[in-house]
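To keep things clear, I will list the structure first and then write my remarks on it.
Removed: one protein chain of the complex. Kept in place: all other protein chains.
Up next, chain A:
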Amino acid sequence: MSAGQTRSLWSDRTISVLSPLVLLGLWEICARTGIVDVRFFPAPSNIIGHLFELASSGALWRHVGASLYRLAAGFVVGCVPAIVIGLAIGLYRPVRAAFDPLISATYPIPKSSLLPLILLIFGLGESSKIAMVAIGVFYPVVINTAAGVRQIAPIFLDVGRNFGASRFNMFRTVALPGALPLIMTGIKLGAGMGLVLIAIAEMVGAKQGLGYMIWNAWELFDVQTMYVGLFVIAIIGFVMNAGFDALERAIVPWRKG
């Protein structure tokens, strides 16, 4: 990596840290000088103060914990079958023929519109929330995994065969690592979709979770709590993405450059 590249990478990072800070600073100034209505847009300093209050009372952690649990469970339930089915679709034509139309027909349905049906099937408990996340995670992962297998250059399959790879090793040393970069892309998209859906699902028929917290705050016109909920969701999304990026760098070291 040249010095110039290093420098531009560094300044990119500086900009991406600074831009939200600048925005928050502007917001703070506007709120304090009365340019914006603090009933709808309370100053960030007030929101953060309120965040600490909610955190120290323990209420925030209860909601965060509930949402994270559902997110994690739904992620596993959606992701594992998506990778298995995606690899099978990519590798075997009959599987592709069977699943492709199903997936392309159901993919465009907005996942949030499935909530009533999911509530009908799974009831108001945890399983309906987990199912919503799982559905959100499933589609991007299955589609990207299948595409990941199919974009593997045929020469790598030839190399595997020529050097005596068994069927299992063909899968382990060629198909899976070859598809891994796109699988990771699917996982990141899926996790983001899961976060969107958990917030929506928790607004209906939940007694805790960040979605419930936001919805409840709206009903009570507790705008600051609403912002705390939004803020925490944003942070979870950010941390999740950074975590998956780090994971990707660790397990896809050949993708650099």
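Odds and ends about this structure:
Quick note on the criterion: contacts are C-beta pairs under 8 Å (C-beta built on N, C-alpha and C of every residue); 3 or more make two chains touch, one makes a residue touch a chain; residues count from 1.
Here, contacts and distances are computed from a predicted model.
Between the names "RNA polymerase sigma-70 factor", "Transketolase", "NitT/TauT family transport system ATP-binding protein" or "Mannosyltransferase", the one given in UniProt for the chain missing from this structure view is "Mannosyltransferase".
From the options A:Gly49, A:Pro177 or A:Gly192, the residue with contact to the chain not on display is A:Pro177. Across A:Thr14, A:Ser45, A:Thr106 or A:Ser166, the residue that sits in touch with the chain not pictured is A:Ser166. Checked against the full complex, the one of A:Leu21, A:Leu102, A:Ile155 or A:Ala250 touching the unshown chain is A:Ile155. Chain A residues in contact with the hidden partner, per the touch definition given at the top, are 155-156, 158-159, 161-166, 169, 173-174, 177-178, 180, 252-254, 256-257.
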